[in-house]
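Before we start, here is the structure in question, set down as structure tokens.
Only one protein chain is missing; all other protein chains are in place.
Showing chain A:
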Amino acid sequence: MGLLIKCTFLTSCLFVWSLTLVKCTVYPPQVRGNGAINAHSPALDSESPALQARSLGYFYSLSLSSTFPDDLEVKEHCIEMLHIFGQRYVAYANCLVSYARPVKICQNCHTSFNSLVEMYTNISSDQLGPGNVSCHDTLMRSDRLMLLYTLFSKLNEIWTIAGCKRMSSENQDTLSNDTLYFMTSLNLSLTCFEKFQGNHSELCKDCKLSYKSLNELYGKMEENQTLCIDIEDSMNMTRRLWSKTFGCSFPREEIVPVIAVSCFMLFLPIIFYLSSFLHSEQKKRKLIHPNRAKSSSSLMNIQDKFS
């Protein structure tokens, strides 16, 4: 690989060098996606002024849709594919937006996503279509923008982050059994909530069973990693309803015993320190005394210095 890059680099260097050698005017080289320089360019030194004029003309006067030479033009067949891709793309994006809140994209958009993927795979495959041309290079790797790829990868990323793949069954067409079961369970809870709308204390008592089983199911799915954004979102909403709106969470309990035990614990060290202060004998520290010169001359010296 490294060798290849080196070779490419060397050839391009040679090419540039030869360009400068023949004192050619700067000609915009056609660069392909893989970085190799298009070698079969028109003859350089004879036609260069004319060529320059023509390339300038592209930028200033003519529209970009003007015709290229045959071999560079996109095939009919590919245009067709591009068109279909665009339609499916719009459909899918539309679906995503319309089910954004509350999130239901996995349930409702998987068909359009699947068709989009199918189209994209068609385009990106190296299969030769009619006319012996693969659309892969023409559509996807001709320019540095690589629009199709970017567009698709963004949407695909959304799908992956949402975890929608985990929700559908093996063949990607229908929802998995777990998901369906969860939906049923969720509906059960929500109906129950609906029933006791007015009376919160009743609701907390009567819907507890269904809510609890829903919670357990969710926990199990979390462990199995079969969650997707739809389920997570609906569970979040339900929990918020349960805890915040209906106030069915547990109240702070046992304030008195907890405070009592805490106070008892906090008093222990005070007792400990007091008792050790009062009852333990103080540790004596022994000082080490300097054993200094006893001649009085040194003393006189110090006194002289500071008097």
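The rule is simple: contacts are C-beta pairs under 8 Å (C-beta built on N, C-alpha and C of every residue); 3 or more make two chains touch, one makes a residue touch a chain; residues count from 1.
Everything below uses one rule, namely that contacts and distances are computed from a predicted model.
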Absent chain [UniProt protein name; select from "Adenylyltransferase and sulfurtransferase uba4", "Cyclin-K", "Chloride channel protein" or "Pentatricopeptide repeat-containing protein At2g17670"]: "Chloride channel protein"
Sole residue of A:83, A:165, A:195 or A:212 that reaches the chain not shown, by the stated touch rule: A:212
Touch residues of chain A, complete complex, unshown partner: 208, 212, 215, 235-236, 239-240, 242-244, 249-254, 257-258, 260-262, 265-266, 268-269, 272-273, 276-277, 280, 282-294, 296, 298-299, 301-303, 305-307
